[in-house]
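Questions regarding the structure given below will be posed in turn.
On to subunit A.
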Amino acid sequence: MAPLIETRDLTLHFGGLRAVDGVDFILNAGEIHALIGPNGAGKTTFVSLLSGRRLPQSGSVLLEGEDITRLPAHLRVRKGIAYTFQITSIFPRLTVFDNVALAVQSRGTRDLAAQTRAALARVGLAGLESQEAQTLSYGHQRLLELAMGLALHPRLLILDEPTQGLAASEIEGFKALVEGLVPETTVLLIEHNMEVVMDLATNITVLNFGQVLATGTPEAIRANRAVQEAYLGA
Partner candidate 1 sequence: MGESVKPFALHLALILALAVALAVLPPYPATMLARILVLAVFAMGYNLAYGYTGLLSLGHALFLAAGVFAAGLSAQFWGLSAGPALLLGVLAGGGMAAAVGLLALRTAGVSFMIVTLMFAQAGYLTILYFGPITGGDEGFTLPAASRVILGFDMSTDTPRFVAALFLFAIGLLVSLALVRSPFGRSMVAMRENEERSRMLGINPFTVKLAALVISGLYAGAAGAAYALLFGYAGANFATIQYSILPMLYVLLGGAGTTIGPFLGALLMFVLIEGTSRLARLWPVLEGMDYFVIGAALVVLVLFAPRGILGTLRERGLKWLP
Partner candidate 2 sequence: MAFGPFLLLALMEGLVTAAVLALAASGLSLLFGVMRVVNVAHGAFFMLGAVLAWAVDSVVPAPPALAFLAALVIAPLLVASLAAVADGLILKRLNYDPEATIVATIGLLYMIQQATLALYGPNANPVTAPFELRLQFPWFGYSGYKLFVVVAAALVLLALWAFMTRTKAGLIMRATQVDRTMARAFGINVDRVYMGTFALGAALAALAGVLIVPIQQAHYLMGGDPLLLSFIVVIIGGLGSLRGTIVAALIIGLSDGVISMFFSPTLAKIIATLLVAMVLVFRPQGLFGAKA
């Protein structure tokens, strides 16, 4: 069977900056795959090529063998690729319910209210439905962002720095949540917190200067000398 996501020689340069430079990448269904690398390594740009927020200059993106390189973002979402934003991007003046309902209704479901409540309950925001989203605490806004992603019932959930700004207790809850998603949902995670990465990830890809430096299990990555030099700073 074809991998869930495959990229071939994927490239996007901004002027002289090689943000993503010939990346070959494979993501198998059921993984929690972490994408790590120093700041400016091209992680966010790379996932925005997967989600369709940007289009590459060359190379291709395959979803289960189907070429989706030029597919508009909203159609990729409908095919099951969900993206949660690095900088919390919710609808601040809408209620918590409406925020998630927008995600649910784009799938064309019958039971809008129940599914919306289910997604909220899953991240622990039950009972806050009628609150305006901008009145939530920062941690709750991150959870709302996650609920919006989950409500899409994605096959692939891309999380861009989901634990940034969360308290230690919130991070524990988040880890449990993500572990509960697999194997129905495959997770691609951009993360700076190495503890979270080592605990959660089944596979890790290291990006540096827009190129794949290494890929492998957490143990293999930890032992990889090139990674240590470039990134872990050992």
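Candidate entries met the following condition: all candidates are chains of the complex that A comes from, given by their letters.
One rule holds for everything that comes next: a residue touches a chain if its C-beta (ideal position, glycine included) is under 8 Å from a C-beta of that chain, and two chains touch if they have at least 3 such contacts; residues count from 1.
For clarity, every value in this text was computed on a predicted model and none was experimentally measured.
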- With reference to the defined contact criterion, which of 1 or 2 touches subunit A in this complex? 1
- candidate 1-facing residues of subunit A, complex: 51, 53, 72-75, 77-78, 82-83, 85, 89-94, 98, 101-103, 105-107, 112, 148, 152
